[in-house]
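These notes concern the structure reproduced below.
Every protein chain but one is kept in place in this view of the complex.
As written, the chain order gives the labels A, B and C, with residue 1 at the start of each chain.
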Amino acid sequence: MAGSTFGTIFRITTWGESHGKALGVVIDGCPAGLALSEEDIQPYLNRRRPGAGSASTPRKEEDLAEILSGVFEGRTTGAPISLMIRNTSQRSEDYGEIASCYRPGHADYTFDEKYGFRDYRGGGRSSGRETAGRVAAGAVAAKILARLGVRVYAYTRSIGQVEADPERFDYDAVLSTPTAMPDRQADKAALACIAKAREEADSLGGCMECIVEGLPAGIGDPVFEKLDANLAKAVMSIGAVKAVEIGDGTAVSGRRGSENNDPFRRSEGQTVKASNHAGGILGGISDGSSIVIRAHVKPTPSISRTQETVNRCGEEINLSVRGRHDPVIVPRAVVVMECMTALTVLDAMLLNMSARMESLLDFYGSSPLISQCDGK
Amino acid sequence: MAGSTFGTIFRITTWGESHGKALGVVIDGCPAGLALSEEDIQPYLNRRRPGAGSASTPRKEEDLAEILSGVFEGRTTGAPISLMIRNTSQRSEDYGEIASCYRPGHADYTFDEKYGFRDYRGGGRSSGRETAGRVAAGAVAAKILARLGVRVYAYTRSIGQVEADPERFDYDAVLSTPTAMPDRQADKAALACIAKAREEADSLGGCMECIVEGLPAGIGDPVFEKLDANLAKAVMSIGAVKAVEIGDGTAVSGRRGSENNDPFRRSEGQTVKASNHAGGILGGISDGSSIVIRAHVKPTPSISRTQETVNRCGEEINLSVRGRHDPVIVPRAVVVMECMTALTVLDAMLLNMSARMESLLDFYGSSPLISQCDGK
Amino acid sequence: MAGSTFGTIFRITTWGESHGKALGVVIDGCPAGLALSEEDIQPYLNRRRPGAGSASTPRKEEDLAEILSGVFEGRTTGAPISLMIRNTSQRSEDYGEIASCYRPGHADYTFDEKYGFRDYRGGGRSSGRETAGRVAAGAVAAKILARLGVRVYAYTRSIGQVEADPERFDYDAVLSTPTAMPDRQADKAALACIAKAREEADSLGGCMECIVEGLPAGIGDPVFEKLDANLAKAVMSIGAVKAVEIGDGTAVSGRRGSENNDPFRRSEGQTVKASNHAGGILGGISDGSSIVIRAHVKPTPSISRTQETVNRCGEEINLSVRGRHDPVIVPRAVVVMECMTALTVLDAMLLNMSARMESLLDFYGSSPLISQCDGK
Partner (left out) sequence: MAGSTFGTIFRITTWGESHGKALGVVIDGCPAGLALSEEDIQPYLNRRRPGAGSASTPRKEEDLAEILSGVFEGRTTGAPISLMIRNTSQRSEDYGEIASCYRPGHADYTFDEKYGFRDYRGGGRSSGRETAGRVAAGAVAAKILARLGVRVYAYTRSIGQVEADPERFDYDAVLSTPTAMPDRQADKAALACIAKAREEADSLGGCMECIVEGLPAGIGDPVFEKLDANLAKAVMSIGAVKAVEIGDGTAVSGRRGSENNDPFRRSEGQTVKASNHAGGILGGISDGSSIVIRAHVKPTPSISRTQETVNRCGEEINLSVRGRHDPVIVPRAVVVMECMTALTVLDAMLLNMSARMESLLDFYGSSPLISQCDGK
């Protein structure tokens, strides 16, 4: 089945494996007339790249995006935008053990069961590198959203037991710390935990959060295409995410209605909510408050500690996963969450343009009601 | 935008408002040859119905499903199955206040912003009654799954602060208690809490869980159409759900890899996982263990306690929502979660049938490789 | 597979068999705020009904459409519109022979091969009655198009060897003659041919044409979703259609470029084409001229003349198809073609609304380019 496409109007198709020749994305349905160049995309890819800090692996990946189509004289033409990133660090590694055994927490076994065999080089299609295409496309979506006054940003909320303190929120820290935390103190504490986990041949999980500001009320659909449902899918489709929360999320199950309802009130001539337990979505449709989404990420399954597992021949074996692995995925996944959110929100905005008859009449001009069956 | 359709091969389209003439669902893509009658569907609809217990509203809804097409001589024909449920309890109520004001926690405001106006009778399309169509379709999906050896069941895990104790798990209780809890002691405690909330003109949230047993490994896709991503969308699309967890869910963010990885081992000649933190899905594809999904449901937003809000004219007002309302939605939502899960899993199984060349060759017969360009 | 849905934004799903309880359609994605009632739909269904003339069967079908959802206080709400038509003339006929034999030119054999068995009552899902749902939905699309100044109309161009003369074009005749021809003289001649064919226990084919007037330039997409490609699919999906032409159609293959190109010129300050060989579409996108589509319809396969065929048991038999059958399908198919065209054109218009950045900026308001990655 064709599962590499996301979106209805602003639709992306990613391709490429961890250690193949290249990977990329085709963006179809991008409105014509957007100023676009590689420079709009590269900063997003750089955020996906392993940083200098101890939070990520020492491997140097130079993810350079190349625009192959869809842009002419600096503007999008409405044609599909093909973005490609060459894989530069493919070396002929020894995959011997990984090729034949099932790493716990990885998709080796499930791929073999589904397809009969797998591209075992670096995880193949289930590698985190697959997200490079998502990020490149998300950068384009984010640029369009910015023009429409919608801002999307994500950050690390916790790593292991270390949580960022909202009181110390500093967005600059998200872009400059190795943990992508918005709290420099928490960043330091988290780095210490990471170092310890690494020493102990172990790994850590964490939580990331994404905010959408400036989204008008009325975006999303009431039933299966609820904005929160599509955000949940978008974010849960990022490898290693095991839970998604909207607004106050899991906390609502222990609450009373009188605590959880957000009263409406008036402010500067607008109807607004006095609180935002709902996370900006009511009945699947944006309510004008900020959208708040959280994702819980499991600890990196690749650990050098010895683990029990099974190989392709059905023999029980012991395995120690060698090689360069991030002891925590979260700092690099933050930009992926931001991009999946941007893609989802933009697509919902494009779909929303035909929700009302009056919008059609504004766009195409109205006509005195001519009779169809009367012909001319 | 057309947001009332769910699924790719086994595809359902729901329609109908709370207080319209009828509501229903069209199931398209149901395999031909399935024995099917209204009796397969009615038990599921009955579980959606407000029960006798104090956990739900006294309103009596007789949701009788009628099969209008797609079944001939007791078997599905491959043609779309149209299922309709007449709304019998539409009375000409006084919707005066609801028609003009924005109930906190409801979609009144967001519908007005999206569509310019709304069908205010009983919540219209954003009513919980919309789920009747999902449940009717889910009953059909569940019957097919049962033939394939896949069992899907859901239950209430907690209401307010009361949690079911897994040690006392008793599935019969799910179907017979007013709370749909699998623990009769917890059921009693929860009923007491519900009674108290009702007295205090308030409402409660809760958590529900769904299990899929017997699903073979290899179902789902690696990137955007991950089985967990589609389950997250399916479950988050149920009104009032604010968080979705797969397997150990939110707990994974605080864990170490060595704790969270599930070792593989051999059992009765099969490769199996020794634990199931992953909730049965690795890399978006089922791993042969049980699928475990949890959903957190917000407290019913309709409370008779006075709340501050705003009306359509932009005036701040006080509102007390009158009428019959469940003080907790969870017991009736359990079957909806079960059905959305069944629909998602079945569709993934149908899509999976063409994952391997050898399956095509088995199905259509193989041929010595004839040359295409040579023509005949 | 789910093959009963048509359209992307304005999306319809039809259901129902010839002799089941009812048939209908769900329209999802209809813009909110359209005035709509059964009276908008009924005239279209009436045109599908067998007429009084000898061009169609004496069977009286009362196709009364009922709106079950999606309309509130006379206007569409944005929710799915469910339209149902009860089958009133289902009598317990003797289907004995049809149930077990393969009628030449019908889908009996192919349904059995695909599904293993079939609903043999009156053709089941492959009956012309399936088109009632398309027509009901098309009536809604046509009403929206009319508000936007786009007129769609179809008529019979030929029956057997009798062609309507464009010089005598009279649209009133389309709605009032039994043949739906726009030429009363041709109508008379065609009726004589039909009478003769009927006498000879035979049937006739014919050609129908559909025109779209007032469609602005710029509608449709350049590659797979070309407007002409989607029209071809829409029209070829009507049972018995075996060829589709756009503009001059098959004639172009014998032409030279200098004959076939339509020069552009200026008229009343507009760029227009001096001729319309192209039928209003260039590169898959409307060019502002009228869209012209033709469909060739095969003679009714049900003829009372004896035919050789095979039954389910694989025995060669002789068959004479008894019962009421139109000796020519075209007059009743004309409104189906009109409706499929309206559905296709409207969907393309809705999709087109997000083709340009400037349209998005007009709709949502533009913003000085805020930085996404800078967050707040």
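Convention: a residue touches a chain if its C-beta (ideal position, glycine included) is under 8 Å from a C-beta of that chain, and two chains touch if they have at least 3 such contacts.
A quick note: this is a predicted structure, and the numbers were derived from the prediction, not measured.
For the omitted chain, the shown partners it touches in the full complex are A, B, C.
In the complete complex, the hidden chain is touched by one of C:42, C:261 or C:290, namely C:261. Taking the complete complex into account, C:106 is the one of C:19, C:106, C:151 or C:332 that touches the chain left out. Remark: the omitted chain is touched by one listed residue; of C:283, C:323 or C:365 this is C:283. Listed for chain B, the residues touching the missing chain in the whole complex are 8-9, 29, 31-34, 43-44, 47, 76, 78-79, 139, 142-149, 151-153, 155, 171, 174-175, 213-214, 216, 222, 338, 342, 349-351, 353-361, 363-367, 369-376.
Counting over the whole complex, chain C has residues 1, 3-6, 8, 14, 102, 104-107, 109-111, 113-116, 125-126, 130, 158, 160-161, 197, 202-207, 216-226, 228-237, 239, 242-266, 269, 271, 274, 278-279, 281-288, 296-303, 305, 307-310, 314-316, 351-352, 354-356, 358 touching the chain that is not drawn.
As for the chain not pictured, it touches chain A at residues 1-5, 7-11, 13-17, 20-24, 26, 28-29, 32-33, 66, 68-70, 72, 75, 77-82, 84, 111, 114-119, 121, 124-125.
Throughout what follows, only the chains that are shown with their structure count from here on.
Per-chain Cα centroids separate chain A from chain C by 42 Å.
Spacing of chain B relative to chain C, judged by their CA centroids, is 36 angstrom.
In this assembly, the C-alpha centroid of chain A lies 25 Å from the C-alpha centroid of chain B. Shown for chain B are the residues in touch with two or more other chains, namely 1, 3-5, 8, 14, 111, 114-116, 125.
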